[in-house]
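Note that this complex is displayed minus one protein chain, with the remaining chains in position.
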Amino acid sequence: MNARSNGKAVVVENLEKRFGGFVAVDRISFEVSTGEIFGFLGPNGAGKSTTIRMLCGILEPSSGKGTVAGFDIQTEPERIKSQIGYMSQRFSLYEDLTVEENIDFFSGIYRIPPEKKQERKKWVIEMAGLQEHRNSRTAILSGGWKQRLALGCAILHEPPIIFLDEPTSGVDPISRRQFWNLIYELSGKGVTVFVTTHYMDEAEYCDRLGLIYRGELIASGPPAVLKTELMQEDVLEVLCERPQDAMGEIERAPGIKEVALFGKGLHVVAEDGDAAVSAIRNILDDRGYRTDRIEKIVPSLEDVFVSLIEAHDRLEQPQEEVRR
Amino acid sequence: MFERIRHMLRKEFIQALRDPRMKSTIFLIPTIQVLVFGYVVTTDVRHVTTAVYDLDNSVTTRDLVSRFVESGYFDTVEYISTDGREVDLMDRGDVQAVLRMNKGFEDDLRAGRTVQLQVIVDGTDSNTARIVLDYSAKIASQFSQEVLQERFTRLQGAVAQPGQVELETRAWFNENLESRNFYVPGVISMLVMLVTLILTSNAVVREKEIGTMEQIMVTPITPREFILGKTIPFALIAFIDVMVVTIIGVFWFGVPIRGNLLLLFFATALYVMTGLGVGLLISTISRTQQQAMMSTFFFFLPAQLLSGFMFPIANMPRVIQWLTFLDPLRYFLVIIRSIFLKGVGLNVLWPNFVALAIMGQVTLWLATRRFRKTLV
Partner (left out) sequence: MKMLRVRAVARKEFIHIIRDPRSLGMAIAMPMLMLVLFGYALTLDVDRVPLVVWDQSGSHVSREFISRFSGSRYFSVRSYVSRYQELEGAIDTGRALVALVVPRDFAGRVESGRTAQVQLIVDGSDSNTATIAMGYAQAIARTYSQEVVLRQIQRAGGRTLVMPLDLRPRVWFNTELESKNYIVPGLIAVIMMVIAALLTSLTVAREWERGTMEQLISTPIEGKELILGKLIPYFCIGMLDVLIAVLMGQFLFHIPLRGSVPLLFLMSAIFLAGTLSLGMFISIVSKSQLLATQLAMVLTFLPSFLLSGFMYAIVNMPKPLQLITHVIPARYFVALLKGIYLKGVGLEILGFDAGLLAVFSVVMATLANRKFKKKLE
């Protein structure tokens, strides 16, 4: 890592990307420390892939500044590329080449010295669990294996920073879990991992998160902090009988922002949690619903995100009206 | 069903026309082709660069040389004075022909002896060479004729002249034997097939290669609807190309259209159908766009060369001539040349129509069958 980096693997300041009139990334700023697992969380089209591509030096920003591994993304993209591994969202492997041939190819591209080449190849194959499929064409591999192989090819040269763009989309849950184990392993060795995802549960695995919506960074911080401090409202869990019917009753109570089915019960978003608990208990008792539990819980990231998005939309609306 | 086809059509058009470069190539290619063919291909030979090696340097030899120059076909660029210079000039390609007359030319001729005119011609372009020899023979013959007439007059008296046989030629359908009248209709035949083939063979394979094919196949669309949706835009583009070339040919180059336009339209429709059929067939046997493209050219190149567009079928070896019966371009070429230049109708051309119709049906049927099998 570069002496300039200061312990910060990625620094971004007012980064912007426009495609014609459309603003894909709207002046975002954030930092990623060395060795962190940083997650970029957001729905499709929010600007995650665009950001990652700018950071990797393969897409020219419209304005703003950024450094990766201490190198400037606009003036020194080629120096960045030798310090990073990138796993693109689409398939980055050659379908008609075998597993080994793909690995050999990327070894050559990254100029892995001949002494290390065999060792790294062995490591990747074992890491991906592809020992039996060394000579199989990549085309026939299942999604999970392909992803692990793609990751392996991206880190053959042991880069200090890796960028993963939706690495687990379309992959089965078990493979997903295995993949994240790999990421932890890498992080444990000091590798900085920058990953984008739209799976909320995966977001929990990250050290820090950036919530991105419509090109804007609407929140950032460790997941725990986001869950406890960022949400203005409280979240309650309600376990009762006939939750679908109970939903309608609870919605009418004062101070209740939202009610949603969650698992076997309900998640209720309320302005004042304590007041809501008693209000709900009263309503349910009145109407004759047997209640097992009503209590405040730590909100899930999904709750946080939805609430933040709604708040963001509400802010945007009056501006829209003024503009009109 | 029509709803689905309409949606597919819209998607195909958007895809095909989204790239502005695609739009320009679709319209630019036919224009460029017809212009180039119209101007480039001419079997007219003029300004044959000639060197003269006149060892006699007499009135007679100079007169003979001037006949060559006056014919308008020969340009004298050098008078050779050293032996061996002609080799140098021919090797470099600086001249295409050398005229050589030996010392004593005039005297021999006056004495009633036979004299020689040597014409050396560059055979690396045998077409030009043959024409040069032809012109030379004509000029030499005229010269001889005049000499003979002189002798005859001396014998018979001033009045009489020897008779001769003259050939008066008339070219039907194309009075001035303009080669562009020959080529422009042919360009239509070549273009339509090429454009249809490239677009169709690519269209289906592309979806296979990128992976969107599976997504389409899980919708309730039937193979026939899919094929229709894919091919209709290309048929339209082909028709547009025909119109572009015809308009340029007729209004820019003055190529006549003497036959029935409706018939032309009908023939084009049959021809396009065949092109679509072949294109689809190719796309069902290809896994990647690269394979589709190579297969397209592998079919198109021989089909084009054997169609009679540039090389007359009648001069091909027998076996190859039979092979051309399988070539849809051959039939369409006959039809289109006849309609443009000869103005004949269905009564003469019907076998070609039938052949095209059969080929169109067969290829489409084969393509649809294969399509079903490879997708199910």
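Going by the order they are written in, the chains are A and B; count residues from 1 in each one.
Heads up, the rule we're going with is that a residue touches a chain if its C-beta (ideal position, glycine included) is under 8 Å from a C-beta of that chain, and two chains touch if they have at least 3 such contacts.
Everything numeric here is computed off the predicted structure, so don't read it as measured data.
Considering the whole complex, the hidden chain is in touch with A, B.
Set against the missing chain, the residues B:Arg6, B:Arg46, B:Lys103 or B:Arg369 yield one that touches it, B:Arg46. Note on the undisplayed chain: of the listed residues B:Thr76, B:Ser179, B:Asn260 or B:Gln361, the one touching it is B:Ser179.
Contact with the omitted chain, checked across A:Val10, A:Val25 or A:Leu59, is made by A:Leu59.
Interface note: of B:Ala51, B:Ile80, B:Ile198 or B:Leu329, the residue touching the hidden chain in the full complex is B:Ile198. In the full complex, chain A makes contact with the omitted chain through residues 19, 53, 56-60, 77-78, 81-82, 84, 86, 88, 90-94, 96-97, 101, 104-111. Mapped onto chain B, contacts with the missing chain fall at residues 19, 21-22, 25-26, 28-29, 32-33, 36-37, 39-47, 49, 64, 90-93, 96, 109, 112, 114-131, 133-134, 136-138, 140-141, 143-145, 147-149, 151-152, 155-156, 160-175, 177-179, 181-182, 194, 198-199, 202, 206, 209-210, 286, 288-291, 293-295, 297-298, 301-302, 305-306, 310-312, 314-317, 320, 334, 337-338, 340-342, 344, 348.
Simple rule for what comes next: only the chains that are shown with their structure count from here on.
One inter-chain figure worth recording: chain A and chain B are separated by 62 Å, centre to centre, where each centre is the mean of the chain's CA atoms.
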